[in-house]
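Quick one: structure below, then a few questions.
Note that this complex is displayed minus one protein chain, with the remaining chains in position.
Note that the chains take the letters A, B and C in the order they are written out, and that residue 1 is the start of every chain.
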C-alpha cells in the first residue's frame, strides 16, 4: 500500500500577507514537504523521540544552512524581525508535520522561554541560557501546571520559593512539564510573596535540572505513549532545590505578569500550528476522497457526505485563519493586553475546529484512518489536549463572556 | 414593561477598516440607533409595510439631508466610490434594524438592479429606470425563481421570451419575487435561446409591471405574513407579455453571466446584513442577561450556560465578519470570478451563524423572546430563508467541495 | 401547485403497545388524516382561531359520535382508563395536526385542569367547572407565569391571594396564559401564605373570568400572530379580584404540590405531541424528497445530504419516543415523584429534537418551506416556545445534572 504523498496547493492570497512573509512561508513549506513528510512513518509516529532525534538534528543542520533558523526572532537577535502576524503564516507551514517547529527551533516551550529571556533575562541569564537555546544546543522546559490545582485559576499555586539566606529554596510538584526529559533547565513558577495580592504572589525562576532535589518522577503516559526527550510531558518534583537569587527572571512577584505576556504570542503560535494541522488533514482527506473507489466507477469524492466534510472544513479553516491572523495583527498594533477577548476566542474555537477536521479526515480514511500508518491518528491522540492546555475551553468561554458582559454591567 | 434600548458598543479595530469607511459607518450607526430603532414596535414587526411606509419616506428624507444617500454607488454615479469591502462595513450597520437598507436606498433587490443597470443598461434604460430608482422614486423587482424548478440548478428555467416581430413575447411563472407588489418594473430572467448551451440560454429583460399580461397572483404568505409593498414576496405570472427589444439588458443570452456578476456583491451585502443582525441580537442578549434577576441577587448573566451563548456568539460573529470582509477584499482585488469558493463558504456559514445567534437570543429572553414585542422573533421568522435563498446550504456545500476537489482530480 | 397529501405509514411495533392503545391510536390516526389534515390551509395557519372555530366544533361532534371523546379520562370519569403510557401513543397521533388535541378535547391547558379538578376538586367545583369542561362546553386557562419573574424558579411569584373576610382578594400580573381569551375561568397560582417555606406559599384558586377586576390586557403577539380564543396567549391582570374560599383547589399552600403533580403527565403530553409533529414533518420531508426533480432524472431523495436529514430524523424520533414512553411507563409504575430526572431529560431533548426535524423539513422543502402553504412553517414559529415553556432547556439541564450529582456528593 503506497503512502499518501503531498503536492502543493495554493492558498488564496490574504490581506495579511507581506512579500517577505509569503516568500519565507513558501521556502518553509518546500522544506517541510521535501525533508520532513518522509519522517512520518509508523515507527516515528508511535513511541520514542530518541528514535528520531539524530535524524532531526541533521534536518536542523539543513535548516541552518538554508538560512531558515530562528525565524521568530527579532532583528537584533539575529532574526528576520517578522511581526507576529507574519510569523504566524510561517508557523502554519511548520505545523503541517509534527516535527516542523522543532526542526526550525520554534517549538514550545523553548520558543516562549527564548522570548521571555530575550525580553526579561539578565545579561548573565541570556549568556548562560538564552544563547545555547538559540543555537539549539540545549532544551528547556516551563514548569507551571500542578496536579493538585485546577488550571482554571492560575493564581492558585502550591509551589513555593522562599528566600533562605542567599538562595531561593524551592519546593514544587508539577506535571505536564513538556520536554522536561533532557532539558538543561526549567523555568519554574513558584510563590515567592504569599502575602501579596494573588496575581503578585509568584515569580519565575530558572532551575537547572541537575540541581539537587530536582527529580523527574515520570514521563506521563499520554494517549498510549510516555515518549521521551522533547516529545514528552513530565511529572516533576522539586524538593528543597536551592538556586541563587540571580536565577530570578525579572522582578520578584511578577511571575504572572510575565506569564500573561507570553500567552498572547503563545496562543497565536498554537493556533497557527493547529491551522497547519487542519490544512494538512484536509489535504489528506481530499487525496483519499478522489482515489478511493467505492465501485460502479465512483470514488468517495462523489459522495455528498464526504463533500460536506470537505466544504465545512474548507470554510472553517479559512475563517479560523483570518480570525487568528487578525488577532496577531491586533497584538502587533496595540499589544496583547487589549486583545484578550480575541485571544480567548481564537484559542477555543481553533482548537475545536482542528479536532473536527482531524476527525472528519479519519472518518473519510475509514479503517486506515485509525492506524498509525498515517498522520491523522497521531494528531487525534496528541492534539486532544489542545482543548485543555493553555486554558480549557470552559475557562476561555466564561472569561470571554465575562469580558463582553463587563460593558453591560453598571 | 419598558423596551430594551440601545447603547454604543465599540468593535475592535479591523485591518479592513479605512478612515472613510469607519467615519461613514459611525454616522450610519448613529442614524440607525437614533432614528430607526424606535420603529421596531409590535405593530411594525407584524404585518403590512404600508403601515410604516410614510414614516420610512420621512426617514429617507433625513438620510438624503444627511448626505448618506446612495452609499453603495460609484463616484461617477454621485456616490462615495467605496470599495465592496468598505461598503460591507456600512451595510452591517444598516443591517441592525429591519428597515435599515431600505431607508438608505440600499435594499435588495433594488441595489442589485441599480448595479446591473449602471453597468449594463443602455442610456435609455438608465434614464428611464435607473435614475428614478436611484432617487428612490420607484421600486423594482427581480424575477428569477420558479416554483416548478429547484433552485439548485439555476439554468433550468421554464420562463420563455420569444422574439415575435418587434417584441419579446414573455411567458413565465415566478415566485419569491421580492417587492413585486408596488414595483414599477421587473427584471425577468427568461429563456431566449433554447438551443444554446445551458448557461447561454437566458436573458434579462425589463418588464414594466403595467404591461398587459403581467399579473401578481398573490403575495406569498411567509412565516405568518403576506406583507405588502417592499416587504413581500410575490408569486407572479406573465402571460404573453410583450415588451420592445430595447428592454433587453446587455447581450441576448447573457442572462446568467449578468446574474453571476451580481451574485458576488449580492452575497457580501446579505452576509454583512446578517452580521449586523447577529451583532444586534447579541447586544439584546447581553442587555437582558445583566438585567434579568433570577433571585438570590443573581442575574442571568451569572449563569455559565448564558455565558456560553455569549462567548460562542462573540467568537462566531467576529470570525464570520473577517471571512466576509476578506472575501469582499478579494473581490475588490481580483473580481468575483476567482473568489467563488470563498463566496460559497461565507454564504452558508454566515447564514447558519446568524440563525444560531438569533436562536440563542430568543432562548435567553425566555418567553418574551417569542413575542413580537422584540425584534429577535422577527428575524427568527424572516431570516430562516437565508439558508435557502441565493443558493441553499446544500448547493453551496456541494459546489464548494467540488471546486476544492477539482485540484485533486487528475 | 397541488398540496402534499398523506398516506398511512406503519410504525414498528413497540413493547409499550397494548391492543387497546393500538386500536384506539389507529382510529385516531384515521380521523386526524381524514377529517383534520384538510383544515391546514394558509388561511387557518395564519391568524385567528375564530375563523376555524365553527368547523372545529363540527369535528368535535364527529369525535363524540365516534366514541373517541375523552380518551384521557379515567374509567370512573367515563373514559377508557388508559395508562399514561397508552394515552401517550394516542396523543402522538393527535399531535400530527395543530388542532388534533383540541378536537379530541385533550388540549392544554384544559386537559391539565380537568385532571386537577378530577383529583382535587370539591364536588361543587367538579359540578360547576369540571363537567362543562369535559363536555367541551367551556374552556379554561391556567395562570402561573409572570413577566416580572424568571420561570427558572417557580416559587418566586408576585401574585397574592389574601384572605379578606369571606373571600380571597387576588392581585396578579400574569402572561402566557394560554387560551385565556374566551375562557370561562382561570386557575390562578397566587401566594396565600407568604411566611411559609417557599414551596408551601402558593395556592391554586379558581377565578371566573367575569370576576370584577379580572382583565385581559392583550393577546400577546407571538411569532407574527396574536391569535384569539384557544389559540392565543394572554397577558392578564387581576386587580382586587374577590372569590369565595370555596374556589380554593385542595389545601391552602399546596399550590406547588398540585402543580408538580400535573407536570409529569403534562410533559408526557407535550413530548408525545412533539413526536407527532416530528413524524408528520418527516413524512412531508420524504414526500417532497421523492417528488422534487433536480434534473437529470434525479430527485431530492437521491441526494445524500437529504438522506442524512432523513436518517438522523428517523433515528432521533424513534429514540425520543422510546424515552418518553418509558418515562410514562415509569410514572404509571411508581408515580412521577421518583421519575423527575427522566421527565427533565425527555422535556429538553424531545423539544430540541422536534425543532431539528421541523428545521430539516423546511430546508428540504426549500423556498416553499418558509411559506404558510405548508404546516412546517407553522410549527417552526409556534413550537419554538417548546424549549422555553414548562421549564427552559437550561432549567432542565441544570436540574437533571444536580440530581445526578446528588448521589455523588457526600
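In this text, a contact is a pair of C-beta atoms (placed from the backbone, for glycine too) under 8 Å apart; a residue touches a chain by one contact, two chains touch by 3 or more.
Quick caveat, the model's predicted, so the values are computed rather than measured.
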{"item": "Contact residue for the chain not shown (choose from C:23, C:61, C:196 or C:315)", "value": "C:315"}
{"item": "Among A:34, A:152 or A:333, the residue in touch with the chain that has been omitted", "value": "A:152"}
{"item": "Interface with the undisplayed chain - residues on subunit B", "value": "303-305, 308"}
{"item": "Touching residues on subunit C - with respect to the absent chain", "value": "9, 12-16, 286-287, 289-290, 301, 304, 306-308, 310-312, 314-316, 318-320, 322-323, 326, 329-330, 333, 339, 341-342, 344-346, 348-349, 394, 396-398, 400-402, 404-405, 407-410"}
{"item": "Subunit A residues that touch the omitted chain in the full complex", "value": "1, 42, 45-46, 145, 147, 149-153, 156, 175-176, 220-225, 292-295, 300, 303, 305-306, 362-363, 366-373, 377, 380-381, 384-385, 387-389, 392-394, 397-398"}
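In this text, only the chains that are shown with their structure count from here on.
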{"item": "Between subunit C and subunit B, distance of the C-alpha-averaged centres to the nearest whole Å", "value": "37"}
{"item": "Cα-centroid distance, subunit A relative to subunit C, in whole angstrom", "value": "52"}
{"item": "Separation of mean Cα positions, subunit B and subunit A [Å, integer]", "value": "42"}
{"item": "Multi-partner residues of subunit C (at least 2 other chains)", "value": "303, 305"}
